[in-house]
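A single protein chain has been removed from this complex, and every other one stays in its place.
Let's look at subunit A:
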Amino acid sequence: MTVLPITIGVLVAGGVYLLCQPGLVRIVFGITLLSHGANLVLLASGVSAWRGEPLTGVGDPAEAGDPLPMAFVLTAIVITLAVTVFMLALARIGHDDDTRHVPDTGEDHHA
């Protein structure tokens, strides 16, 4: 079971990288990656940590995968989706994003 932790690590690392970028759209993508990482953590806690696969004919039903973390993930996805839509709206409207104009630092950016 090394695939899941590595995937979570990659998602979180990518998410944190994007969060540190200027511009709200990139931050929104970063948050999306981060929340996917969180969802996988939740799934991991219910499925691979101590249960078998939730498939018919594989293992004992009493040992099968836990539905509760899946419900958690579903709830989390809905919440993240709603906030993502709101943040994309914020990225579109309102006053200048800090990436829209190059700040005047006295340097020549076209040199």
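The criterion applied here is as follows: a contact is a pair of C-beta atoms (placed from the backbone, for glycine too) under 8 Å apart; a residue touches a chain by one contact, two chains touch by 3 or more; residues count from 1.
FYI, contacts and distances are computed from a predicted model.
UniProt records the chain missing from this view under the protein name "Monovalent cation/H+ antiporter subunit D family protein", selected from "Autoinducer 2 import system permease protein LsrC", "Aspartate carbamoyltransferase", "Monovalent cation/H+ antiporter subunit D family protein" or "Elongation factor P--(R)-beta-lysine ligase".
In the full complex, subunit A makes contact with the omitted chain through residues 19, 24, 27, 31, 34-35, 37-38, 41-42, 44-46, 49-50, 68-69, 72, 75-76, 79-80, 82-83, 86-87, 90-91, 93-95.
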